[in-house]
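Removed: one protein chain of the complex. Kept in place: all other protein chains.
Chains here go by letter, A, B and C, matching the order in which they are written, and residues are numbered from 1 within each.
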């Protein structure tokens, strides 16, 4: 199993934090490894305390299913094929802000961002992905 | 980070309890500090036992995201941008009754009220906010 | 089942807090009712954050078995008759600082105090008991 290194994870976190600062947002940024275990984390001063857990869950959710968290959220709505999948795995977060991290086409981990609108969370997570 | 004092927290609890008595309701009232840790609590005689946990979670939820719990509940509905956010942080309560507490424009904690209709819960929590 | 009233619980908390102030200690004080449910709580400024949970658990433990928490701790040591009883009920605290609260010879709840040495915790809890 290919796995993210600490150097890579920290690069992803720093790129996301830099993007968050440019947007004037206060974010929590988490990176998990290929096994969904926490690898690196940073919380900006003044960021929502409730977003620590959400950032980590977004990252884990993205790696659990190797897809953007927002894609999963499309399927978990009432009437959807994965309705209320959020109660599994100790609690999933299925709105945007979590993205898989790939190296050479293989998923090596995931990033989760929380602290602003889901649009901003997703954009900042994308900045993290591009750093890898 | 500014933080609420015990004297302030007790004043908030007493104002909420007084308001609840006037309404003829039996409430649980919780105040958490800036770090979402419990600071003061009181449960009126005959108040629902299930509302102890809900009052504390409402207070924590309001501080987790620095907004009224009911506002978060608008966004966590099916199709909303934060659908099922309630599974995070060990369980959030996102219906009305939780409000941030501010001193000089800075959030220093939050109040959570539970024991009646959400309209009454919100009104009693508001009485607590006004006491600060 | 006789049960503690909010008025009584708040009187117990205030007496304990006053005693703690005289000792120059920063305490967490919790009172639970006859059903072991939280009734009143106050945390002094600067009190240990880890003692919130311990104060509540001491109060619950004292009511779970209608005895001082320290008495239970004598029995839960290695080789004792109740070895490691602490893992039950979601986690018990069996060192001093929790005491049953009685009215007319009947247990109506319990007080738990945490924030200093177990000797101080026990003494402050005793001050709460005397206020009832």
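Simple rule for what comes next: contacts are C-beta pairs under 8 Å (C-beta built on N, C-alpha and C of every residue); 3 or more make two chains touch, one makes a residue touch a chain.
Just so it is clear, the structure is predicted and the values come from calculations on it, not from any experiment.
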*Out of C:2, C:18 or C:49, which is the one that touches the chain we can't see?*
C:49
*asked:* Touching the absent chain: which residues on chain B qualify?
replied: 1-3, 33-37
_Where the unshown chain meets chain C, residue by residue_ = 48-51, 53-54, 57, 73, 76-78, 84, 86-87, 91-95, 117-118
_Hidden partner interface residues of chain A, rising order_ = 3, 5-6, 9-10, 17, 33, 35, 37-45, 49, 52
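Here is the rule we go by: only the chains that are shown with their structure count from here on.
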_Touch-based graph of the chains, sorted into line, ring, star, complete or other_ = line
*Fit chain A onto chain B over the CA trace and report the rotation angle, somewhere between 0 and 180 degrees, nearest 5.*
90
*Counting shared numbers against all numbers at the contact of chain B and chain C, is it over half, same, or under half, different?*
same
*asked:* Nearest whole angstrom, what separates the Cα centre of chain A from the Cα centre of chain C?
replied: 42
_Just the number, please: Cα centre separation of chain A and chain B in whole Å._
29
_Based only on mean CA positions, could you tell me how far chain B sits from chain C in angstrom?_
25
*Multi-chain contact residues (two or more partners), chain B*: 35
